[in-house]
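Inspection log for the structure reproduced underneath, given as structure tokens.
A single protein chain has been omitted; all remaining protein chains appear in their positions.
Note that the chains take the letters A, B and C in the order they are written out, and that residue 1 is the start of every chain.
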């Protein structure tokens, strides 16, 4: 899996802060641009997060190239509707390589790992044979295992990144999409360290775990006795 | 594949017409409800469609249970972001049956059909063995072919149905999703015959084909000399 | 102000419950329809709300006719983007009546109330004079006070209703939009009593107040010592 931040709103945190400040200021947003200090920006973002006033975070956008994830995970990923995706098409592109994802639980079981790899290879061979015999890519791909790798270009704004990470960095998420958003977080941290540091599981925001069983980081609401 | 319209906005066409009429009327929308005739409703919808004023169509919603489509097609389907989906989870549900979709191009090639079925059966058997040996459903499913059947509940409003059908009933769409939207159209026609009849490929709306090559129903724009 | 629920997804709570249950069941959603008891439905909705799994709530839609709110409030309302609106147009409709909203803080101050009413009347008279003299409605309206009444048809799904009410029923919201969502809640309660009862300010969901100062219902997070 490879995640590359290929483009983003320049000065993403400043952009968010200026937008937020402008809503409660008689000053022009254009003027605020030059007057907010780094410290003010971070304080402002902190306040917005604590009070749940998240809409200004929409003004910062991030575009990622995501390579080498399975179609299992791309199917989960695109369920986040407030984002833009362009995915490599299996209708028009020949799936040439033997690139497939193997889950860790299979990797650690040698008795299944070999069968898993063989099953993938024989499915892939059948795909190639059908393609060669004139069956369209779009139909031949029905035989490919869901482990088959795909790539996408994804643009997501900071508000949706906060939301998606709150779900997908939770230990209840599946390992592959958790790894994906872990890498997304790392990429964001490189260019917006405070924002990146705030991409975290929902329990950190709530102060408790809202799942049925806690992983241990935060107690569940009932256990915590919050209400 | 089975598509069942399980719920929808009662009087969907009237709801759209009343909303549309209320925007240019000093009358209360509540009063318009009782005064529009069936003929007026249909004329109003026709005008809205011709002039591209589509937002009133959003007030009519349709909820479908969709069963027996492949994960190939569900992955395409959920790319329509202006809709609501609840999909059967392969994380929490054991894929017990042997239900898989076979493309017509494979069905018509006996030499591949047998291999296709064998590949599916052996992949499915490996899935079952791994599940039995304690590998979680969510990981075992990586080996399942994309042909594996899934089911969803989908709610889509009439504006998005018009849009999705304009793309997915085009002969450039893949056969399975074209069949899916064909069945969706049939279900809508049962309860809203005019609206259902207007669910059609984009060329009918445009008056020309905007793809590179026409299927023959409408000429391409260049060929038509429209501009 | 008048709010009328003119249409909605029949059996809204059952629709939500069936969708939710189908995602973790090997049963067909169509079959679940007939098997869930009222008690099961309510328990299921409760679990979904507590764990923040809100997407199934999108399958239930509600269409309201909203009359007699100010353009102040309609401007706030349409900022909820995940909903459908058809608003009475001031471009094409002559604002004939003298219908304007007066805030309670003005109503209770006789010295301003008279001036307020006079200002509205003289603005309205100028509007009428300009219209009569051939100035288009769309331009004459610039002189109308923001208190001028408007009407809309709005369709919003239950997930967005939960979200909008969590913000707009908070005592920090402005009185007019709070009243609007209070009436929306009442309308929903008539046809979906459990769902309606769950339309409440965000603090009830969070277990604490996330605003800077609490209104007293729940302590702020710092005061509560949750974190």
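Throughout what follows, contacts are C-beta pairs under 8 Å (C-beta built on N, C-alpha and C of every residue); 3 or more make two chains touch, one makes a residue touch a chain.
Quick caveat: nothing in here was measured; it's all calculated off a predicted structure.
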In the intact complex, which of the depicted chains does the undisplayed chain touch? A, B, C
With the missing chain put back, one of C:135, C:171, C:191 or C:219 would touch it. Which one? C:135
Looking at the whole complex, which of A:6, A:38 or A:223 touches the chain that is not displayed? A:6
Per the whole complex, from A:117, A:151 or A:174 the residue touching the absent chain is A:151
Quickly run down the residues of subunit A that touch the omitted chain. 4, 6-11, 15, 18-20, 22-26, 28-30, 33, 55-56, 58-59, 61, 63, 65, 67, 84-89, 92-94, 96, 151, 153, 155, 157
List every residue of subunit C that touches the chain not included in the displayed model. 70-72, 74-75, 78-79, 81-82, 85, 90-91, 100-106, 109, 112, 115-116, 119-120, 122-123, 126, 129-130, 133, 135-136, 138-139, 141-148, 174
On subunit B, what residues meet the omitted chain? 50-52, 202, 206-208, 210-212, 221, 224, 226-227
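Going forward, only the chains that are shown with their structure count from here on.
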Quick one: which residues in subunit C touch 2 or more of the other chains? none
